[in-house]
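One chain of protein is taken out of this complex; the other chains stay put.
Take a look at chain A:
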Amino acid sequence: MTRGPTWFNITSLVLGFSFLYLPIVLLVIYSFNESRLVTVWGGFSTKWYASLLQNEQLLDAAWVTLRVAFASATIATVLGTLAALILVRSGRFMGRSLFSGMIFAPLVMPEVILGLSLLLLFVAMGTARGFWTVMLAHTTFAMCYVAVVVQSRLVGFDKSVEEAAEDLGCPPVKTFFLITLPIILPGVIAGWMLAFTLSLDDLVIASFTTGPGATTLPMKIYSQVRLGVTPEINAVCTILVGLVTIGVIAASLVTKRQQVQRERDERAAFGADG
């Protein structure tokens, strides 16, 4: 029942992909523009990448962004994993639906509202805004994404594996680190990467909760674009796109290889049993 692609399929595919990727392709092309004007092609050059390395402000912003993303992703992963464990494992308890609803609410809550409410909280508490407040804000909204990813991994988890460990003399906390965590690790890592990416490209919440000296890269880019786009910005964006692409390809290659290996093992096991 395999059919070749019809004209309709090919057209939809081309239109769909152009819609998604044409802007990014343009951005990459113009990052190699010789001309100072962003929209006029003046020949190939890599000079904007060189000048990027001289731009202290952009590099500082990038460094702040990476630190915020790393710290908030790590904390969000710990908290999100715990939340997922409670949601999947505790069965029924008083206020379970309220709890799960509250964990997932930030997924659908408008970022502006989230940012504003956090700002109000920090002001009310009299906290000096800066690196720490941005990081806390990112942790708050990334946590629910982690919880969703880890929860999906936990749903397919055979609880008797943990019971077996306890039955063999392993106390509950040790069982978590020796048995549960290694088994759900792919989900936890995926959750961390998602949280890292979300923090990396967040503009709205960061703008609300940051203070002097803690400007993130998206904020920096946004403010510079308002003064006029320079090819330097295009270069920064191209590097970001490149990093993300490499990450995605690497992840899919690893997954694919594991799957192939697994299938081969299972075939071998099936053949070995008479």
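Assume a contact is a pair of C-beta atoms (placed from the backbone, for glycine too) under 8 Å apart; a residue touches a chain by one contact, two chains touch by 3 or more; residues count from 1.
Basically, contacts and distances are computed from a predicted model.
I notice the complex is incomplete. Of the names "Spermidine/putrescine import ATP-binding protein PotA", "NADH-quinone oxidoreductase subunit H", "Cytochrome c oxidase subunit 2" or "PQQ-dependent catabolism-associated beta-propeller protein", which is the UniProt protein name for the chain that's not shown?
"Spermidine/putrescine import ATP-binding protein PotA"
Considering the whole complex, which of A:L20, A:L168 or A:L227 touches the chain not shown?
Residue touching the chain left out of view: A:L168.
For the chain that's not shown, point to the residue among A:V38, A:I183 or A:V204 touching it.
A:I183
Considering the whole complex rather than only what is displayed, give the residues of chain A touching the chain that is not shown.
Chain A touches the chain not shown through residues 158, 160-161, 163-172, 179, 182-183, 262, 265-266, 268-270, 272-273.
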